[in-house]
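What you see is the complex with one protein chain gone and the rest in place.
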Amino acid sequence: MSSATLEIQGISRRFGEVVALDELNIKIKPGELVALLGPSGCGKTTALRIVAGLESTDSGHVLLRGKDMTEVSANHRNMGMVFQAYSLFPNLNAEENVAFGLQMRKVPKLNRLTKARELLEVVGLNTQAKRFPHQLSGGQQQRVALARALAIEPDVLLLDEPLSALDAQVRANLREEIRRLQLSLGTTTLFVTHDQEEAMSISDRVGVMNNGRLEQIASPDELYNKPATAFVASFVGLMNRLPGVLNSQIVEVLGQRISVAENDLANGAVKVLIRPERVSVIQKTGENNAKVITRSFLGASSRIICEMRDGTVIQSLVASAGTGSLNPGDEVKLVIDEHDVLVANV
Amino acid sequence: MANMRKRGLLVPITLTACIIFITLPFGSATEFSFRDGGKTKHSLAAYRWILAQEDFLHYLGVSFRLALGAVLITLVIMVPTVAWLHLKAQRFRPLMEFLTLLPLVVPVVALAIGAQSALPEALQSSEYELSFMYVVLAMPYTYRALDIGMSAIPLKTITEAARGLGASWIKAITFVIAPVIRNAVVGSLFLTLALSLGEFTLTSLLHWDTFPTWVTSVSQQNIIGAIALSVFSLAAAFFLLFAIGLVTMRSKSDATEGQK
Partner (left out) sequence: MTSTTHNDVVTKGVPSRGTLGRHNLSVAIPLLPVMIFLGFFFFFPMAMVFIDSFKSNEGHWSLINMTTILNNPYRMAFINSIKLGVVSAVTASIPGAFIAYVIERKGSQSLRRLVTSLSGVLANTGGVPLAFMFVAAFGAEGSAVMILKKLGWNIYAGHFTLFSFTGIVVVYLYFQIPLMIIVFSPAIHGIRKEWRDACENLGATPIQFWRFVGLPLLLPSFAASFLLLFASAFAAYATARAMTVGNIALVPLQIGNLVDGNVQVNQANAGKALAVGMVIISAIAMIPYLVIQKRARRWQT
């Protein structure tokens, strides 16, 4: 099995009046794990199901290794899919479930059960091989579903919010396992989720979607530090939104004048987008411009929430050392780091 | 593409067959009930005759009294018990479910013979023995209706919350428990009502006369009248259950809307 390139070209789909997808274009390199991230209704699941062949597309193409798959029926695409929940066949036990794809490919019983057991061992469930789905926990069921998808040695692995129905701890463990497996097998993977922490932590690239459109597709780093649109900026990570005044390429905010990148916004009132870690809190100065509301100790860092004179609330993420003496009600001075400041319409 | 075309025809064909199946007997009976001497003359004669019978109201009354008796008994012993099971005695639910399903296993005829031979004379001299037996007959259904209804809500949690906020048991029942189990209770009481009003087997074998048994005896003298009565009872049953269905459906969708 060699890794395959997956291409989504100009896919559009509407359901009645609603536009689910609008000219979606994504090219996934062999062995890459790309996440589609976005709020409910943004079209990410529809896109995935179109790739799998479970939904049809109004226009555009799905290409696998350069071959057009758009007209190929779902059961001939050789893509392994993991669903959100409840997808294991209740009348078959774990190993029979995993072996199912091989059974459809007419692999003899002994061979397919052996392969199934191997895969169950890979996901750590070889002792549960004879158990039925209702006897397994949610996390175990999803592992079996993963093994089942991988058993057919798919060209592409498709995951539709596989962790959304699980507990937080199980989620964290399982996503690392998925990544580990995907890397060792080198399978091209498309992963749909609404949880940005999930997407950012394991993907090579993340595509942020909104209302059927792809807003930006880039590495987690780039997405975080160089968001292409205001939506991406607020969806990925936490973002402060402060009122400011723009004059050509200088914006005045919190008493500072900061230069920003080229933009096409009109001069005047704008929203200034700043990451919490770019806001420093300085005590014992004569130039206080805000008041502390709460301080949350998060270990190495602390989150300090302050209120500006005009009522705007700002979050600051700073190293814990040195902020231990801050209490609610204290007056402080907030200073903004000039790098990576964005402006957007009010 | 061809598959989709076939799919499109399947539903209408099945529906048409069903509609014919349902309306043919019912429609025929209705037509029959309007006959007035012979196959061509039609009038409301049969219905007028029914209403003229003093027994009509009398036996309707008997059936309603017995049905209400059954409803009362269900309300008093079933509802608190199932509520208690959900609040404090969860581990006994499987046992109760099993016990209440047993009447399903026994044919009504057998139960009738049992009641006739075993129940004390004093009880058997009153027609209200039927109310008690109706409750037994309905128990599998009423228990399940109440059980499912109460399972759908976190009854134990909200009751504990109410008590924690200072509510006495009476207040908790009035303001927290009762409103929330109302639908399930009403559903189970209607089930009991419907079953009691239409029950024939047990009633006739225990030699009592209620509306259904009276309808049977009417058929000896006036078959058209009996059929008119049957049409009437069926239409009423239809209406009642339909109305209940609509009411419970609406309140179910109201409830889920809040959760969204």
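Chains here go by letter, A and B, matching the order in which they are written, and residues are numbered from 1 within each.
To be clear about the criterion, a contact is a pair of C-beta atoms (placed from the backbone, for glycine too) under 8 Å apart; a residue touches a chain by one contact, two chains touch by 3 or more.
Computed from a prediction, not measured in an experiment: that's the story for all the values here.
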item: Full-complex contact with the absent chain, from A:Ala35, A:Met81 or A:Val279; value: A:Met81
item: Sole residue of B:Cys18, B:Leu57, B:Ala161 or B:Ala178 that reaches the chain not shown, by the stated touch rule; value: B:Cys18
item: In subunit A, positions touching the absent partner; value: 52-54, 73-81, 83, 85-92, 100-101, 103-105, 133-134, 145, 148-149, 152
item: Positions on subunit B contacted by the hidden chain, ascending; value: 7, 10-11, 14, 18, 21-22, 24-29, 31-33, 39, 77-78, 80-81, 84-85, 88-89, 91-92, 96, 99-119, 132-133, 135-136, 139, 166, 194-195, 198, 200-201, 204-205, 212, 215-216, 219, 223, 226-227, 229-231, 233-234, 237-238, 241-242, 245-246, 249
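Keep in mind that, in the parts below, only the chains that are shown with their structure count from here on.
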item: Euclidean distance of C-alpha centroids - subunit A vs subunit B, Å; value: 53
